[in-house]
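With one protein chain held back, the other chains of the complex are shown just where they sit.
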Amino acid sequence: MAGPCYEADAPGARLHRSLDALDLIYHRPSGMTHMVSEPVPQILAALAAGPADAAKIARRLAATHDFDANGAEDAIAARLAELEAVGLVRRA
Amino acid sequence: MKRLADALRDPATADGLDAEGWTGLIAAARAEQLIGSLAFRLEGRSLPPRVERIMEEARTSAAQWRRSALWEAEMARRALRDLDVPVVLMKGTAYAAAGLDAGVGRSIGDLDIMVPREALPEVEPALLEAGWEWVKPDPYDDAYYRQWMHELPPLIHRERDRMIDVHHTILPLTARVTPDAAAMLAESVALPDGLRILSPEDMVLHGVAHLFADGDLAGGLRNLWDQDRLLRQFGADKSFWVRLGARADLHGLGTHLARALRLARRIYGTPVDRVIAGRGRLSDLWFARRLTARDGWGRETRKLTVFAFYVRSHWLRMPPLMLARHLWTKWRKRPA
Amino acid sequence: MSNEHDQHEPAQAGEPDATRRQALMLGAVAASAVVSIRPALAQSAGSVLNCEIPVPDAGRAGQYIAADGQLVPPDTPGAFPPSPRPFKGEEVRAAMQGRSLPGTDPQRSQAYTNYIRRLQHGQSGFTCYASLQNPRR
Partner (left out) sequence: MRHRFDLRIGPVGFRIGSAWRAPIAALGQLYRGYPKPVDGIADFTVRLEPETRWRRFVRPSVAIRGDFTLPDAAPLALAHGLLAAEMGMNLQMALGQRRYLILHASAVERDGRALLMTGHSGAGKSTLAAILGERGWRFMGDEFALLDPATGLLHAFPRLVSLKNQAIAAMEAEVAPDRFGPRLSGTPKGDIRHLRPNDAAIAAMSAPARPALILFPRFGFESAERPMGESEVFVRLTQASTNYVALGEPGFDALGHLVKSVPARAIDYPDTGSAVTMAERLWREAGL
């Protein structure tokens, strides 16, 4: 099943800072600060290559990362829904 | 305080203020929520260093208001975009989104949008789905609110803590003037992202309606400053005034518009169409006194004038018959 | 430790370099990977000032409060006279959890609490009440 297709703002719209356990993202259009964990920074990076659905993002991530492919699309889709709720990604 | 209006109209009038004068001007501007507008008007002038610093902070604040206002509008757009419903931004957010002079430095609070009344049954669940919730868990007296008010009960976003007011017309249905909401929606103008703003004429008339029909003129100095900026920007085009006059008649706002134009001219020196503005009335003075009733401590002065306008606002909001019916219904529902 | 400004990596635009091959935890579907920082103003402002709710508000002073919280004309049978003093946010919070408002019996407390529940945006006491409703604000 093909989930929704998402896009993100250009990388320059976000400031990124790594802390010990989590990463911080300052989102310039909203002025909001988000604390995020893996795989959120990686998903946002993967979206820099253009709009994609969960399956496509999984393929992009697989090119540079090792992860458990079992259930990967569902996990990514769940992260995308979270990111959509806070406005870091939107439906393309 | 007249000095505040003067400084907005002509920043040179603030040159040479002493420390006491500046302190009072700043307090009055904050009280009227005009500090951001003033800060942009004074930008680039030679000011005492501490004043410059305060104005710089005011401009930073205004940039932040603007950012979060536009973001709320964007989130509302995302929440409603599958509905195929026109979503019209109102007031401050509209000025900011359209890049109008009236938006420069303006404080912006809640997000105000207007949608067609018949679209409310779709709009409401879409907003709830996107994370807005009723300000109170139990929206009692909902029927009354929905039947007679010009907006849904206020919603607040559960993560962003920001309120949205969803209007379906611009004044309560109980008000004596009933502008033509459908005509306003029909003439609204699309922005590049698909959100809409009112046409220039309706934008002015919406502000005018709020200034006189819906309140006790509290915050009126800022409202009138909006009108000044809009009229200066739109009014350069002669045909604007023709459309404005006709549109005011359509909405039944002709008298209000005439008064607003006269007050804007009196207080901010706004160039206005003399025919539409009509002849000055003695009561204009009374309105002008109310609008500038603020001292150098940021306090309301002229208590009697202010109180008179407060009373006026209450009887304007609900016609006596309506009030009686409302109370009758409440009385009948009383537990025995 | 050093106090120099450049001892840490500054915030950067965009995401970290993802070109090196690395292990990635995708997390469970039900897990949460984003926490947004919320304004802490209410909490701190609350520590500087405590808020209160008049029953009824000054604009409608003198009216009585019926059992369901509606305002009714003075001396309406079964209704309660206005509270002689406004209630503190904390008192209202306790009343919402079943305790009586100070200086009231249970029936009167219930009527007052119903009135407070009915407060609308713009009425005095509303902001205070809303902040009780939404402890995160």
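Going by the order they are written in, the chains are A, B and C; count residues from 1 in each one.
Everything below uses one rule, namely that contacts are C-beta pairs under 8 Å (C-beta built on N, C-alpha and C of every residue); 3 or more make two chains touch, one makes a residue touch a chain.
Predicted model only: the values in this text are computed from it and were never measured.
Participant: Can you list the shown chains that the omitted chain is in contact with?
Facilitator: By the stated touch criterion, the chain not on view contacts A, B, C.
Participant: Just to verify: which one of A:L24, A:A48, A:A62 or A:A85 makes contact with the chain not shown?
Facilitator: A:L24
Participant: Hey, which subunit A residues sit against the chain that's not shown?
Facilitator: Looking at subunit A, the ones touching the missing chain are residues 15, 17, 19-22, 24, 26, 28, 31-33, 35.
Participant: For subunit C, enumerate the residues touching the unshown chain of the complex.
Facilitator: 1, 3, 5, 7-11, 35, 37-41, 43-45, 47-53, 86, 88, 124-128
Participant: Can you name the residues of subunit B that touch the chain not displayed here?
Facilitator: For subunit B, the residues touching the absent chain are 19-20, 22-23, 26-27, 30-31, 48-51, 53-54, 57, 60-61, 63-64, 67, 297-299.
Note that in this section only the chains that are shown with their structure count from here on.
Participant: Which pair wins on C-beta contacts, B-C or A-C?
Facilitator: Counting C-beta pairs in contact for B-C and A-C gives the edge to A-C.
Participant: Taking each chain's centre as its mean C-alpha position, how far apart are subunit B and subunit C in Å?
Facilitator: Distance between chain centres: 26 Å.
Participant: What are the residues of subunit A that contact at least two other chains?
Facilitator: Touching at least two other chains: 32, 86.
Participant: Which residues belonging to subunit C are in contact with no fewer than two other chains?
Facilitator: Counting only residues that touch two or more other chains, subunit C contributes 36.
Participant: Sort out for me which residues of subunit C touch subunit A in the complex.
Facilitator: 9-16, 18-37
Participant: Quick one: in the complex, what on subunit C touches subunit B?
Facilitator: 36, 38-39, 66-68, 70, 72, 78, 117-118, 121, 129-130, 133-134, 136-137
Participant: Applying the document's contact rule, which stretches of subunit B touch subunit C when the two form their complex?
Facilitator: Of all residues in subunit B, those touching subunit C are 135-138, 140-141, 154, 156, 159, 161, 330-331, 334-335.
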